[in-house]
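Dumping the structure here so I can ask a few things about it.
With one protein chain removed, the remaining protein chains of the complex are shown where they sit.
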Amino acid sequence: MLAKLKEQYGSGIRETSTYLGQNYMIVEPSIVSEVLQILRDEHDFDYCVDITAVHYPQREKQFDVLWILYSFLCNERIRVKIMIADGEMVSSSDPIWPTANWLEREVFDMFGIRFEGHPDLKRILLPEGWKGHPLRKDYGIIQQDQEWVQINLGIESGQ
Amino acid sequence: MQPVATTFFFYLLAGLTVASGAAVIMRKNAIHSALALIVALLGQAGLYLMLYAPFVAGVQIILYAGGIMVLFLFVIMLVNIERAQKEEQFNKQWLVGIVAAVALGALFVVVYIKGQALFPAHTVQLPEESNTQQIGVLLYGNYMFAFEIASLLLLVAIIGAVVMAKKKI
Amino acid sequence: MLEYITSYLNSNTTPGQAGNLFWAFVYIVLIFLGLSVAVIAMNWLERKILAHMQVRLGPMRVGPHGLLQPIADALKLLLKEDIMPERADKLVFWIAPLLVVMTAFTVFIVVPFGPTHAVTDMNIGILFMLGVSSLSVLGIVMAGWASNSHYPIMGALRSSAQMVSYEIAMGLAVVSAVLMTSLHGLGTYGVATGGSGTGTLSMIEIVKAQQEQQTWFLFKFFPLGLIAFFIFAVAMVAETNRAPFDLPEAESELTAGFHTEYSGFRWSLFFLAEYSAMIAVSAIAVTLWVGGWMRPFPNWLSGDTWDLVFSLIPGVTFILLGIFAFVGVRRMPKHPYFRIQTLGLAGFGAVLALIGVLLFIPPIRDRIQDIYWFSAKVAFSMYMYIWYRGTFPRYRFDQLMKVGWKVLLPIGIGVLILTAIMGVVL
Partner (left out) sequence: MGADQLGHRERPMTNGTKTDEMETGQTKASTATHPEKDPASYLSHLELGEKDQTFLDSDELIINMGPQHPATHGVLRVILKLDGEKVLGTECVIGYLHRGVEKIAEHRTYAMFNPYVDRMDYVAAVSNGLGYCEAVETLLNVQAPPRANYIRVILTELNRLASHMLWLGTHALDIGAITPLFYTFRDREEILKIFEKYCGARLTTHAFRIGGCLYETYDGFEQDVVKFLNFVTPKIGEYEELLTTNRIWVERTKGVGKISAEDCVALGVTGPVLRASGVKWDLRKAQPYAAYSDFEFEIPIGENGDTYDRYLVRMQEMRQSLRIIRQAVGKIPEGPIMAKVPKVIKPPVGEIYHSIEAPKGELGYFIVSDGSTQPYRVRVRPPSFVNLQALDMMVRGQLVADVIAVIGTLDIVLGEVDR
């Protein structure tokens, strides 16, 4: 399966390997939605378990964005990973899996990664108008949007 | 039981009815108007009671005040009534209003002057105990046909309303 | 003056019909007080019974077994801040609870607790009851609208639709019962006992008709009476907005429905009205189908001996309740902390027993036993209310309408027609 994909995209698939029995592949951001589509349609990865991201501030391409997929038919999981720089757009997988809607919103909320073609990209867990994206490594653990708290809650600080 | 303080209650109920009737047309708020109308209807029911017509009074309360007016309120709350539009209507009809008021006033004057001749004073002591029974006998005896026609008319009205309100049945 | 007062006692009619204002006033005061006590008692009983159905204890802290809890609650409600939403329609918001309470209490004018124990007997008694109780929906609609808030207005809309719908089924059931009163001159019960062929709407006359026909209308034209009663029993639960038809105040959907924005005393008025309305419709049901003030088995167990036995039951009941209270006293923990509670319970038991003893005195006994049987039947109906609440989930709005219009209404019409046919045939 992976071989077939590799054949199709060549260097687009940068790495496929297994760590502790879990498969993952790293692909180029440009082809990720096609790969995901193929994985769903041709390889029965019909269940998108999770979409998430990891922040590596010291890297040039700061973010890992991950799709964790599962196939009911093969009882198998796979992780699709892309690496993008800050501010780079990722094509949304909402058309492929409707579940991606909220998951991508959460990634946007927490990391500030924008998804292209998402129907309703806005904050989900934090309130509208909050400044900053908490799960970035440069966002301190006790940091908060003082201004927002003061305006909307009428208190000095939320801590 | 002999009635007590008849005159007092008559003027009380009549005054209540007239006052709330005026409120119905004078309030700008549709809900307040509807509530005033309910009070007017209740006052009327009281007047019926004083005329020894308990059945009519009961039906007045149960149908008009308890049934129809509730539906009125229901519809007023549901339907969007734009206030401005309503006020405009009031302004444009002042001429008609005056004509109607003058006509009605004239009628009252005539009735007041010729009242004795028109309605000769005879007090009928209606049997309070069997009032309802008599209505029943009359309704299903003498006026059977008219009664059935009326119910048929209502049936047609119901079907018409359903046809009008529903897009597809 | 004294003559005016005593003259009524010999007359065999209600104070309203006798034209005795003094006694009418006394009856009104008695009914008002009795109803308030009944609502308070009902509050405690509902919480206790429901609690025991749900494997918990219910109120236990204020007074022995929480007996004083309703009083404490009433005090709390009276002292609570009365909040009126800023943008509420002040006048309507203010009138609504009053209207609801007024209608709920007014209907008791014609409720016959006994052949002479009613404020008055109207020629249109049952019509009056239905009419006045149908006015209470106005109060609910006004409350919902005046609050100027979303949940209350949805509650108001629901309740107006619901009550108007179920009033029709209720009316049909009532009419079939009224029809039964007119059939005693013709029916199988043979001897024309002066029946004119026309029925009556008067509450007292309806019970008297059952007395003459020697049957509860519940069992008349079996099973027609039973079906009519069943329709009424369902409709009356819907009319009073109680589970499983408590959609206008559905807690889990509309927070509290039409009285969401009410607090303190105003809210307690709604509460009072709800419970007195429950008692009122139960009273209608009892009057129409279950023989009103008549004691059970008047024709099977007839005769002076049985009369005496049944007339002793009220006193026995109260004495048993008193004994029950004393058992409770014995079972109270023997700790100084509980001394006041124990004494209170003992006092309560003593009062109950005293009432029981009083009820054995012949003049009181004869006057009171009608009221006792009537109240006992109403109390059973109230217990059913609590039972429903403990057992049933809530209907959805469309299902509620379906039950009202597509089930109860056709059956009601069918029962009405069949009753009429039976009356003619038999």
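All chains are identified by letter, namely A, B and C, in their written order; residue positions are counted from 1 within each chain.
In this text, contacts are C-beta pairs under 8 Å (C-beta built on N, C-alpha and C of every residue); 3 or more make two chains touch, one makes a residue touch a chain.
Remember, predicted model here, so these are calculated numbers, not experimental data.
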Contacting the left-out chain in the complete assembly, out of B:L13, B:I31 or B:A53: B:I31
Option touching the unshown chain, where C:E46, C:D246 or C:E274 are the choices: C:D246
Absent-chain interface as seen on chain C, which is shown: 50, 53-56, 85-87, 89, 145, 147-151, 153-154, 158, 243-244, 246-247, 250-255, 261, 389-399
Residue numbers in chain A that touch the chain omitted from display: 19-20, 22, 24, 46-50, 52, 54-55, 66, 68, 72, 75, 77, 79, 94, 97-99, 101-103, 106, 110, 119-129, 134-135, 137, 139, 141
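Everything that follows uses one rule, which is that only the chains that are shown with their structure count from here on.
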Pairwise touch network: line, ring, star, complete, or other: other
Interchain centroid distance [CA atoms averaged], chain A/chain C, Å: 64
Approximate Å spacing (C-alpha centroids) for the pair chain A, chain B: 69
Whole-Å separation of chain centres (CA-atom averages), chain B against chain C: 31
Contacts with 2+ other chains: residues of chain C: none
Chain C residues within the chain B interface of the complex: 16-19, 21, 89, 92, 120, 122-124, 127-128, 130-132, 134-135, 137-138, 141-142, 145, 153, 156-157, 160-161, 163-164, 167, 196, 198-201
Interfacial residue positions of chain B with respect to chain C in the complex: 1-2, 4, 31-32, 35, 38, 54-55, 57-59, 61-62, 65-67, 69-71, 73-74, 77-78, 128-133, 136-137
